[in-house]
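Have a look at the structure that comes next, please.
Shown here: the complex without one of its protein chains, the others still in place.
As written, the chains take the letters A, B and C, and residue 1 is the first residue of each chain.
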């Protein structure tokens, strides 16, 4: 359960049996061809995998690079979150649980959880910060229509961090019949590892698609946005053994890899944004899904080991990148995903990404949910 | 340019050369392997085709039938409209046009047009009824973000019908540099034929998927919603030569196939909802995309010939069907597509669809755009 | 007045005067028949009578507004025809409407009804050559002149066929676009006029966007006359009385006659 010195299982004793139970169930399921087959079927006939790798034709020309987009925005429910949720929901079903609990920031993980619950006949309870409920109203309504209960979280900064606290609290008191369906590569072991395994499909598909698409087979850069970091972890997993340079892009106001210090939050040890006394800072980003003061433990380890680097972009760059991609490629990316686009644009223009380079970027989700925010920002 | 006694080219002399030009260009392009190849590439690596055929596991069990869903909701921009628009935009580009004009009802065709325009570096002007602008605000904002100009139409019922009038008027005055990217199997020849050819991919994929999926190879019923009727036309085209019973489902308040009379509207002869004096009636449906008083000429012909039948469902059934599909399968369908679902539910429950039957239903688009309306209706 | 529309117009042209055909939407106001009289009295050579349709694709906002108003007031084809039958004007009346109103009855019935009410011509802008066959036959059988449109974008071959198959006159579109007032006359319009005149002896009238007496006169230089619609209907919708509309038509008449000198 460790990635270097990060990770672990910093949870109350009351949750330890549940963590063990999940770890055991996941290990068994993951080596059970029938489970793998069921998940593959759902990913294919239900969620729309494999997702295409789309060349960003016009933007590539403009930037003087070859930019390829891994289209997680085309999955059912509109983001990579569904990959993980289908895996965990099948696991919960196999474990005989009746309810999925989830935290959500932008609402994409909540929608995915509500979706998987409906599909498998489970109940779903989603914890969401009051502030995120306001700025992601569309997703709240989607969850309602899908039959999930959305519980507003009014503590702390009323965003993702607090939704995690609340979900964990609720989990402690309902651990017998409820399964905590965590949305990113965070939380106590086995979550960071399990979620990365469920998201690995992004990287493995992209790797194979690059091999087919690119003369050299492997892109020079592999880029993904990082909040907790699940789409990046899944993407990087597919390119870990290659020469590709891995770049995670965080929101300037939630850049735990850049401005964080080692700490323990939500059950795991990693880099955390905190004051000198150890109180966790509130993250601030135009993208609700990146409003998280921590980072998955594997990312902290990848940073320390130098295998991946982590960059930051600010809100203004992000909105500009979103508009740029929409108007050059006709693709409306999520504000979260637009962080990765923003960095590529900046780095290609500054020459940090050398002209002629190939860049594989995971577009983690679509931007429909952000339209209201973008309107205000335009 | 005829489907039985329907179809034709009832346009002002000023548009005749443009219609000829488009017909010629389309015929050339459609038999040009390079054009077909480019379109196939876009449909595959950009728009996410083929779309899956998803078994509706839980709903099938509930209804005692086998229900398969053709998932056009998973395409880029979220509806089948993109199939047609990519084809026409490539054609416009090939013809050297600089601007795409389009009418839109629910906004899906407008978003698809804005998308294709951005992708190919064309301008886009989309005409949309003021009333539809109000109830489909999300799509209006999407078009804006994609760089398209959205022109509010304030005449008549301020919905799709009037947007068509306005788009045609604008086309007349800008026919030199503008291409009218019509959104359904309507308008003057060659549009009904051309749009059906671009949408044929739905039916052909579904046909092959059914052949692989079903023991008998062909479903008993093939069902799709009908406004103008493009997703139905594309679907039916794939099953025309089979034993499948074809069913188009219209909104009760816009059921031209059931309550219409032969007439001429928007450049073609077909069944039209009109008063005894020949004034076209306003259609009324909870689904903006079905708020159209006519029907594609091919559908009128399929009705007369008996090859397809056309049914109606009311708004209440549609909203219930949407909620039902969301909560049994985790799929949030567009209000338009939910018409087809509503009919299948009703017909399976009444025994009109015999127990054990197989039904292939085209889910033309996703319901995110309808969330605000659904909230008010729940 | 037993002569056909075309014979009438050719005779008028024969006097050396440019032809003037003003338009009014039937039913747009209760006193619309007074407008017809006012036009005739002001020197119109024929009057174009719009039969309102809910979706007038080739018309701009002004005519659409007039049509909506007429339909809202309960105007029907039957009602218009009954009124027309009682009208006593000394110039031919020409119906203008869209295909959908024609096909509600058969083309034959529609033409017969128009003729029975005394109408002499018919314009259906969304029935181009390709779709006008049956209608043209029906009109011919009733002695009703079916006027065809010619556009600046029409090929020479099409113009030839249009001039051959049109009856009454050839309706030459001054420009691409819908009806409505515009500022300038394009070289394109002038060219179309010259071309049509070279192809036929039938009267050629310009329509669409004739928005001032001066413009009417200028256009008439390139053909046999003009149809004036939106400029008049705008005034009517803004509250002008039949007498004022008549005065405006008279002013166009004067401009045309001066231009012809």
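By definition in this document, a contact is a pair of C-beta atoms (placed from the backbone, for glycine too) under 8 Å apart; a residue touches a chain by one contact, two chains touch by 3 or more.
Fair warning: this is a prediction, and the values are worked out from it, not measured in the lab.
Contacts of the undrawn chain with the visible chains, over the full complex, involve A. Only one of the listed residues, A:63, A:265, A:302 or A:374, touches the absent chain: A:265. Touching the chain that is not shown, out of A:95, A:120, A:151 or A:172: A:172 (per the contact rule at the top).
Against the chain not shown here, subunit A presents residues 8-14, 16-18, 155-156, 161-162, 165, 168-169, 172-176, 262-267, 269, 272, 274, 277-280.
Note that only the chains that are shown with their structure count from here on.
Taken as a contact graph, the chains are arranged in an open line, each linked only to its neighbours along the path.
Among the chains, the centre nearest to the mean of all shown protein C-alpha atoms is found for B. Taking the mean Cα position of each chain as its centre, C sits at the greatest distance from subunit B. A straight line joining the Cα centres of subunit A and subunit B is 34 Å long. Work out the mean CA point of subunit A and of subunit C, and you get 66 Å between them.
Looking at subunit C, no residue sits in touch with two or more other chains. Residues of subunit A in contact with at least two other chains: none.
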